[in-house]
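For this view, one protein chain was removed and the others were kept in their places.
For subunit A:
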Amino acid sequence: MTLEVIGISVLWLFLFGYIIVASIDFGAGFFNAYSLYRGKQHILTKIIQRYLSPVWEVTNVFLVFFFVGIVGFFPKTAYYYGTTLLVPVSIAIILLAIRGSYYAFTTYGGLKHKIYVFLYGVSGLFIPASLSIVITISEGGFVNMEQSGPILDYFKLFTSPLSWSIVVLSLTAVLYISAVFLTWYADHANDMDATELMRKYALIWAGPCILTAAGIIVEMHGHNYEHFTRLIQLWWLFAISLVLFIGTVILLWKRHRYGLAFGLLTGQFALAFFAYGISHYPYLLYTYLTIYDSFTNEAMATALIIAFIAGLALLIPSLILLLRLFLFNKEYVQGKQSNHP
């Protein structure tokens, strides 16, 4: 494996981590707001808060890791994406900022108001939508090189069916991932009402999620034929992913082993995400930028990889401790312990 491939694989892995943990977070906020609107808030709020409270900051660091890492391994991305993405990413930052701080204000600071719950829920849908634009742009066709530098063609972006399908996919995926996880978490907490409600949401969102995912592949045929053919070459990865999806749905349907169901879901998304990533190779920004011509120098790459391995040695035991104390600790999950300061 070349250094370039190691670099992009590491980043892709952390991006995947962010997508899963952030989807749970975003979806949870939405379901919480929705259940408040439907007057069912008593069922969900406790479960959701108990999960989110110790981990929300960690979720954010996954994102930070990705964008710092990509500028480190592939400095030219700072130039291409930095110049073009000012507006969409700024909007995402502002939403993330409001969402994150109001989560802290309400949870720890006792600021309680219905309006915040709604804002919190809705912002959780706008963030994935605005971040997903980055994926769309990477497909090429939306950036023009002009005298002053790369320019994003907003008109084309907003009128392209591809960009809207990616937005819709990001939303359905957020809701589906989050619902499956919370079904398991609620079940773990022996909370029957919450489990049933989340199971229902999970089953509702399963269909739209897989349909929009398949839709992207069709869209790609028209938008970027080269990428489309590479996607098709990897059909078997998508096929396994589909099998895992069916497995999740069956388990949910039969009210059986929700933990395994979430495991299968993670596998399904991992396979699809990596298959997409592999088919994207070698481009970071279609036709302008590949992982080879944007790569940093060898000395820096080696240093970053060593730092990464050292960092992981620190990180993995800590993450395991966090999960053991909160996610897998029955007492905590069931709310028998709440030792906040």
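Keep in mind that, in the parts below, a contact is a pair of C-beta atoms (placed from the backbone, for glycine too) under 8 Å apart; a residue touches a chain by one contact, two chains touch by 3 or more; residues count from 1.
The rule is simple: contacts and distances are computed from a predicted model.
As stated in its UniProt record, the chain not included in the shown complex is "Cytochrome D ubiquinol oxidase subunit I", which appears among "Alpha-D-ribose 1-methylphosphonate 5-phosphate C-P lyase", "Peptide ABC transporter permease", "Na(+)-translocating NADH-quinone reductase subunit E" or "Cytochrome D ubiquinol oxidase subunit I". Here one chain is not drawn; of A:78, A:217 or A:270, the residue touching it is A:78. Only one of A:204, A:250 or A:315 touches the chain withheld from this view, namely A:315. Contact with the chain not shown here comes from a single listed residue; of A:35, A:132, A:195 or A:296, that residue is A:296. Counting over the whole complex, subunit A has residues 53-55, 57-58, 60-61, 63-65, 67-69, 71-76, 78-87, 89-91, 93-94, 96-98, 100-105, 108-111, 148-149, 296-297, 299-300, 303-304, 307-308, 311, 314-315, 318-319, 321-322, 325-326, 332, 337-341 touching the chain that is not drawn.
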